[in-house]
Each structure stands twice: as structure tokens, then as C-alpha cells.
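Quick notes on the structure that follows.
Note that one protein chain of the assembly has been removed; the remaining protein chains are unaltered in position.
Per-chain residue numbering starts at 1, and chain names A and B are given in the order in which the chains are listed.
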Amino acid sequence: MENRDSELTIPIPARDSDQIPVLFEQAAALAGFDEEVEKKREETLPTVPTIPYSVSNSMPSSPSGLRYALHQLQGHVYNSERKSCLSNVMTSHVEKKVVTVGKFHHSQPLETKINIFPDQSQRHARLDRRFDSLKTWSGKLERQLSNLRGSFPEEQTEDSSLTSSMDDSTSGDEENARPIPVHRYFDALEGPELDTLKPSEISGLPEDLEWPFLLRFPISSFGICLGVGSQAMLWKTLSTSEPMAFLRISPIVNLVLWIIALVLTTLVFTTYGLKCIFYYEAVKREYYHPVRVNFFFAPWIACLFLALGMPPSIVEILHPCVWYIFMSPILCLELKIYGQWMSGGQRRLSKVANPSNHLSIVGNFVGALLGASMGLKEGPIFFFAIGLAHYIVLFVTLYQRLPTNESLPKELHPVFFLFVAAPSVACTAWAKICGDFDYGSRIAYFIAIFLYFSLVVRVNFFWGFKFSLAWWAYTFPMTGASIATIAYAAEVRNPLTQALSVVLSGVSTITVTSLLVTTVLYAFVFKKLFPNDDLIGVMKHKKNANIQFVKRVMPMVTTRTTKK
Amino acid sequence: MENRDSELTIPIPARDSDQIPVLFEQAAALAGFDEEVEKKREETLPTVPTIPYSVSNSMPSSPSGLRYALHQLQGHVYNSERKSCLSNVMTSHVEKKVVTVGKFHHSQPLETKINIFPDQSQRHARLDRRFDSLKTWSGKLERQLSNLRGSFPEEQTEDSSLTSSMDDSTSGDEENARPIPVHRYFDALEGPELDTLKPSEISGLPEDLEWPFLLRFPISSFGICLGVGSQAMLWKTLSTSEPMAFLRISPIVNLVLWIIALVLTTLVFTTYGLKCIFYYEAVKREYYHPVRVNFFFAPWIACLFLALGMPPSIVEILHPCVWYIFMSPILCLELKIYGQWMSGGQRRLSKVANPSNHLSIVGNFVGALLGASMGLKEGPIFFFAIGLAHYIVLFVTLYQRLPTNESLPKELHPVFFLFVAAPSVACTAWAKICGDFDYGSRIAYFIAIFLYFSLVVRVNFFWGFKFSLAWWAYTFPMTGASIATIAYAAEVRNPLTQALSVVLSGVSTITVTSLLVTTVLYAFVFKKLFPNDDLIGVMKHKKNANIQFVKRVMPMVTTRTTKK
Partner (left out) sequence: MENRDSELTIPIPARDSDQIPVLFEQAAALAGFDEEVEKKREETLPTVPTIPYSVSNSMPSSPSGLRYALHQLQGHVYNSERKSCLSNVMTSHVEKKVVTVGKFHHSQPLETKINIFPDQSQRHARLDRRFDSLKTWSGKLERQLSNLRGSFPEEQTEDSSLTSSMDDSTSGDEENARPIPVHRYFDALEGPELDTLKPSEISGLPEDLEWPFLLRFPISSFGICLGVGSQAMLWKTLSTSEPMAFLRISPIVNLVLWIIALVLTTLVFTTYGLKCIFYYEAVKREYYHPVRVNFFFAPWIACLFLALGMPPSIVEILHPCVWYIFMSPILCLELKIYGQWMSGGQRRLSKVANPSNHLSIVGNFVGALLGASMGLKEGPIFFFAIGLAHYIVLFVTLYQRLPTNESLPKELHPVFFLFVAAPSVACTAWAKICGDFDYGSRIAYFIAIFLYFSLVVRVNFFWGFKFSLAWWAYTFPMTGASIATIAYAAEVRNPLTQALSVVLSGVSTITVTSLLVTTVLYAFVFKKLFPNDDLIGVMKHKKNANIQFVKRVMPMVTTRTTKK
């Protein structure tokens, strides 16, 4: 136990503690508080002469978290003035606490007493570097630089402690280069999409301020493109499909929706492109996340949707080359992801199975549909076959709900609507490949419809979940089911199928609309459409013992100092 | 440990103990016996001043079980006079014990001494209410009444203790309304069909007398209808199928069997209908049982069999409306059951997978077969598709034998013959849908035949199991395989296939006949065709500590008192 404590890498920026010993001495003198704590520690660590140091070690980044709350964020979009005012007001108040706490855990002698209150600019420069570890080149480059400046050991310690709180890379670049092991995501996060930090965990990034916008912009934002793009497809189908002719839908709706989808997709692509450029490490963290990785299929599926929903007035038939361009990243991702499922390790299917895996399957069917629409033959069957094989595996695995599926939501959640996606798109894809709506298409269609109803009758399970951008991705299966129903109605034309088509299309449009309203509300009223993306703050090693200590001691210290 | 004891809800009907303190005082004075026990308790519960009460608490319903043995059952069908005589004879003898035991665990003062030997009629009325908790309206209604009678606290305590021994509903109606959690079934029951109480468990209903007939009439009785109904189908096929013409089977056989099946089905339907009316709570307990719930498909499959086996001399072609009537409950049940598999919770597939789940799949194929025979097109494919998707899931899950499948028999058991059901019915259904015995039908047929042989070569594993009514449900897969073989023989006509048809039909008929003989033997000779249905006696919380105590102390007390 004693040894563990000192083995833990030290997340606290030691420099803070260097700064303010005086105040602490006063606080400590107040009520013999520290003796008490010290004693407790001695009971558990009886033979260690390095106690003071060990205590100092076990003080984690939480004080730093507090500290960062003092400073205005220099993010790209951060402009909520109300907040920044508030934080300014809070500064002087919280500053004291931090100062006190910092000292309390630092028993180094007083030589470092100089520079207790460094000027703000200097601190800003430092603090800003808190997000550096996620920046594209900074991680390695800056560390190397600081290593070159090796003559300033203090500086270097500081530097490494800064980055280590994020990466725990005290052992150098190689350690840093290694991705976070997947079990850390499972350990540190919770929630149906595995994107909420557990209360027992601390983030590598400051939890109490808003991060730079790009860091808060997740890959799941492409869900919006999926939602709107599939609506464009739906309204194209509604306006062109013969059994829906009685609705007299104007092709303008398709055109408008398609342009909106195009604009949105471009926007999201650009923004995420910027994230790739500026915060490549953060993108990597999303990529290593066992659930989030599936959303890396979303951009390409969104492109496929755009191609499929393209208004006939713009282009009648696309060049096959478009298909090859869009399908190559999907194929590469599949080789990677399916390979991980099969090849063991921590990302094997029996561990990571989650309805969002359907996103990695459905691309095959959407691709097959587009390819078949373009008149290709073998390529679509190729993707259809891959999709079918892996869909069976995934369907069985998800239906079984193995107890080892750590990332599978305990209860129903909107993400389960992805269950409907694969069979409904497979149905239309197969119908296109074969040229008619045969038994295969019918079987896929009926499976989709049954799953749809099976979820709809449980719709009351779906309330009460925290809204997230990822929900957009869960609307396109509904739209897919509507499109499949229209295709089915074209084959089996009777009032029932036509009514079903209208109802499902209506439901899907209403869902998308209400999601749009919610999104707008979150974006402009609540201003929390892009909350901090906890999963990129997960640290490589748990700092658990520390938290316990902080949580126990912090309030006591704080109360005392503020009183005084 | 001390607290646990007192937290346990009190299953013992306190009123009994109220009745007979005198006798007990004599018994207790006999040998200072109770001091001994008390001492033992004090050793384990050193600091508890509430010991007497705690002791009283931990005395469970077992004495009540004994007590009930004294009284004649007022069940609906209970008329075995031999038994009732016996129980009368036993009354005076056992009465004493109960009386003693009751007192021993009750340390309330002696105010309640009145009414030691209440007149029989009064007691009867009370005792009968032991099964009340399972009656349709009694549970809530009576409790509400007794609450109104609140001025008689004693009466109320009595009432709640009565029902609580069954439902543990001390916290009121809401607690009572909640179904038994599924893990209790897994914990408390054992056996391949999960219907035998573990030795360590005690039943909420008296274990040592025969319950009312309706309570002992399980939903698996519909298995008989499945068995006989499918025989009617088989002989219809034998008499009408062209490749079997050489056997010259008279259509009379079909007619006779069909009438028998019709009568049986009506009978079972009526009886179970009565159970639903009078013991709705017991039906709910069957419904919540993870294995038994699958038998809720049996009534509707039996109806489908009746429709399929209907002699051509009666009706040539049924009205499609019949199909819709029979398929709607199946669809509703499927939405419920498959949804439970998928949606997590305690009833997820990786926990409840059991060959009897095939019953919930096979309905789809039987329905598809009937629908296709009637000339319907889309409906049958709909059910075929649902069946196929879930059959793949179930087939893989059962074949894998996940260690989490708590209800899967450890070794082979007749229930495994259900493996043959789905593919063989699917084969004939698909042949009817397509209009010819194509590759799909052949594949399903060969899978069925392989599974059949795979079980037949292991037939020696199937001996030595306790007969149960559920076995009837395991005969229809054999019949289904015979029918599929006849259909195959019509397609591939040669002596081999014809011989196989005859052999399989023979085996199926012989099995049904021998099961019939066994059933008759059990019904009229052994008179234990309907044993107590343990699973409806499962209690919401385990009363384990109590049992230990009872098992240890009871014999001592009993011996002492009877000696005296």
C-alpha cells in the first residue's frame, strides 16, 4: 500500500504548491488539523520515512482543476461573457483555497517561496498549455524542447507534471505514443454511450470550465448529417415513388432538404477537419474509444446519403468513381474494426458490442444500395456479403446480451433504434441488387418492421434520457424503415401498405423535426449543445486513492481557510 | 448479522403463536431446552436486547406448513377421501406440536391466550385463505377490506402475515403488485425445466399437502394438445400425401385424432381459463417464470395445429380471419418475449436461453405454414422472417451453451427434441410459401434431420428423467419431422425417402402412444399427474437462515413435546 502511493505518477503541478507556503502555515496552525491527518496516514503507512513526500504525491489534479476555474478559457469559440465575469469574481476567492491546499500537500522547504503570485500573463501561458497534450504536434515537440532545456530541472519537472496529468507520460515519448488502453475507457466512463466520467474518476482536462470548442466537437456530430441526409432521401423517394404519387409531394422538398444536408455536412466536415488538424490527439482518443469509434463510419455514410438523396434535377446518375471514393474509407475502417473484433485483445466483440456497432455494418448496405442504384453489380454484392456476415454476428451478439458486453446499455435507450437500420437498408439494397423485391428483401423488410414495432411498443422506456448530439444518428433508421416501406408498398400495393408508408414517413419527419427543435434549444437557449467531451479526458491510469483523499480533506481545508 | 435477522419479513402467522402459550410453557419447562437455544443465540448475537423478538421472527412458515397438513383442502377438485381421513387422524397428534412450536417462538405476553382452540369452522375459513394470495381479486381486495377493519389490529397483522408468507408484501400493495424477480426463480428452483424447489428453499405454499387442482394445472398441459394435434396433422398428411398412398391410410384416422385433439384442447383451454379466472396471480407467476413463459405460446400453436390438421371432410379451406385471430396473441407474446431478450434486464437471452424457447419461435413457422396453406402471402413471410431471425439467434445461443444460461439443462433432456421443431416446420412452411420444395426448404429439412439423428444416437441420455406433462410438448417436433419427411418424399420420391417417412411416422406415433399410456398411468394409477407446481410457490425473498434454524430446532422440539 505504501509503495503504491509513491509509484503513482504525480499529477499535481508541483509549481503551484511551490508558490504559497505562508498562507498554508497559517491555515495549518489554525487547529492542528494536519497532525490529525498525518496521524491517520501514519497508521496505514507505519514504516515509511518518506511520508511527507508520499502525502504530497497523493494530492492529485483536482486542485489544479479548481485553479483552472479561475482563468478565462482561450478556446476558439468561448464567448459567454456572463461566465467569464463570474469566473473573474470568483478568482480572488478561490485563489486562496487553491493556494492553501497546494501548500498543505507540499512539504518541500521554503526556498521556492518566491513567485507566490506570478503575473497573470505568465500563468495564462502556462495554463493554456493544459490542452497541449491533445494538440497535433505539441505533445512530442514541446517535450523535446523542454528536454533540451534540461539545465532547468524545475522547469522540466513542471512541464512533465503538466502533461503527465493528461498522459501519464513520465516515462517519455514512447509511453506517450501508446494509445489509452481500452479498459480504461470501460473503467472510467459510464452511460449508454460510455461518455460520462464516473464520479470516482478525475478528468485529465479541467472539469470545471468549458474546453476549446474543437475539443468539445465530437465525431458523433456527423449524426446530424445522417439524420438530415436520410430525410432528403426519404422525400426524394416520396416524390418519385409511384405508390406515393397520391401525396403529390413536390421535388422541391427534396431539393431544399438536400441543400441543407449538403451545407450541414460540409460544415461538420470542415469543423471536424479542423479538429483533426489542431487536436489530432483528441481525435485519436475518440478513435480508441470502443463506442465512439463506430461513429467514424458516419461521415462516409453521410456522403453516401447525400449521393443517394441527390435531387434528380441536379444529376441523374453519378459517376461510379464517386462510389469507389466513398467506399474505400469504409472498407479500410471495416478491415480495422472487424479485425479487432476477431483478433482478440481488448476490443473483441464480446466486450465492445453495443448497438452503435450497427453504424459499422450499415455502411455496407448503404454502399450496396448506392452502388446498385448506379448500375454496379459486383461491388454492391461484395459489401452486401460483408455486411450480411457481420450483421449476423452482431445481431446474435447484441440479442444475447452477453454479460461481458461492458458497453451495452443496461436498459433500452434511443441507440437501440440502430437495430432497425441494417435490415431496412439491406432490404432496399437487396431489392436494388436483384432488380425486384424478392423473398430476400421481404425477409429483411419484415425483420426491420418487427424490430421497429418491438421498440415502438417500448417507447416509454426511451424517455428521460439526457439529450445528446448522438441521437441524430438514431433517427436515420426510422427514415430507412420508411423508405423500405415505400419500396414494399410499390411491390405490394394496397391501402394498408400505403398508409403504413405515410405513417412511418410522418413519424420519421416528426422525430427529426423535434430533434431539430431540441438541438436549436440546446444550442442557443441552454447553450450546452457541446458539453465537455469527457471521454477525451480519460487518463491512462486511475488516480483513485488520490480522489478519496481530496474529497475527504478538501472541504475541511477549504472551510478553514475561507473562514479565516 | 443481528440486524439482518430482524429485517427479514415475518413469514410466520403470528396468530398461531398467540393461541397456545400454556402448552408451550409445559413443554419448555420440561428440560430447560429453550435456555440452551437462547444461549446459542446469545453467542452469535451478543449485544442485542431484542433477542426474544428476533428469535420469534426467524421462525418461518414451516410450522404453518405443518399446521396446514392438519386440514382438509378446500380445493376445487380435491376429493381423495383416503387422504382426508388420514389428515383427520393426524390432526390431534400434530396439533400439539404446532401449538408448542408456535408458542416457543412467541414471547409476547399472555393477553392473547384466549381462543386457544378455535372451532374448526373458523379455522378452516382462515386456512383456506392461504391460497388467497394467488386468487384473482383476493390479494388487493381483501387487504383493503382488512385495512378498513383497522380497528382490529390483531386481525390485520394476521392477515398480512398470511399473505406475506407468500408475497412478502409487508410494505403494502405496491410491493405486492410487483412480480417476483426472475433471479428468485433461478435461485429457488432447479431441474432442466426449472420447476423443482431446491432443498434449501421453502415454498410459500404448503409443501406437504396437495394444492387445489387449478393451482397444480400448469400451462405446460397444453403440450398434450400439441402432441395430439400434430398427430392429427401427421395422419392427415399420411392419408392425403401421394407418395404415402401405398400405405392406404384411411382419412378416418385423421378425423378421429382431430376430434380427440379438439376435445382435449377445449378441455385444457377451459381448465386453464378457469385458472386464469380464479387464480390469476398463479398464472402471473407462471408467466414470469423464465422457462414456463414459453409454454404460453402452446395454446395458440395448438389452435394452429387444429386448423392445419382439420380433416378435409369437415372444411376444405378455412377463412383467413381464423389465421389472424390465432396469430395476434402469438405476435403480442413475441413482441413481449423477444423484447425482453433484447432489452436487457434479468430476462435477457444470455440468461434465460433454454430449448423451450423454441416454442416461442416455432409458432412463427406454424403460423407461416397455416397462412401459406390458406393462400395468404405476405403474412406468412412476415412470420417466417421473424422466426428466421430469432431462430438464428436462439440456435447459436443454445449451441454455444454459454455458462450464463442458468436455465439450460446441464445434460441432454427430452426438451432438446424441441431443437428439431423449428427447422422441420420451417421446411414445410417455406415449401408452402414458395410453392415448391426448393433449396431453402431442403436446407431446413436436412438441418432438422441431422439434429434429429444427432439426438437419436444419444437416446440413452434421455432415460431416467422424471416424467412430466411437459414431455408432450417434446413429441410434436418428431411429428413435424415426419411431416417434413413426407413432403420431402413427395419431392424426391424413392424407396429410401418413403421408408424414412414410414419409420419416422412410426416412431412419432409410438412415442405419442407410450406417452399417452404413461400419462394415463400417472393420472389414474399413481394419481400424481398433476403434482404441486413448485414454481408458483417461490417466494420473493429467500428464507434461508430460518430454514436452517427450523431444520435444526424443529426435530428437537417435536420430539420433546410428543414424548410428553
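We take it that a residue touches a chain if its C-beta (ideal position, glycine included) is under 8 Å from a C-beta of that chain, and two chains touch if they have at least 3 such contacts.
Worth saying up front: this structure is predicted, and the values here are computed from it rather than measured.
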Given B:Leu308, B:Ala372 or B:Leu408, the one touching the chain that is not displayed: B:Leu408
Contact with the hidden chain (one of A:Ala245, A:Ile259, A:Ile277 or A:Met342): A:Met342
Selected from A:Ala232, A:Met327, A:Met374 or A:Leu402 as touching the chain missing from the view: A:Leu402
Touching residue (missing chain; options B:Ser313, B:Ser328 or B:Ser454): B:Ser454
Footprint left on chain A by the chain that the document does not show: 334-335, 338-339, 341-345, 348-350, 353, 378, 381-382, 384-386, 388-390, 392-393, 396-397, 402, 404, 433-434
Missing-chain contacts mapped onto chain B: 392, 395-396, 398-403, 408-412, 416, 419, 439, 442-447, 449-450, 453-454, 457-458, 461, 492
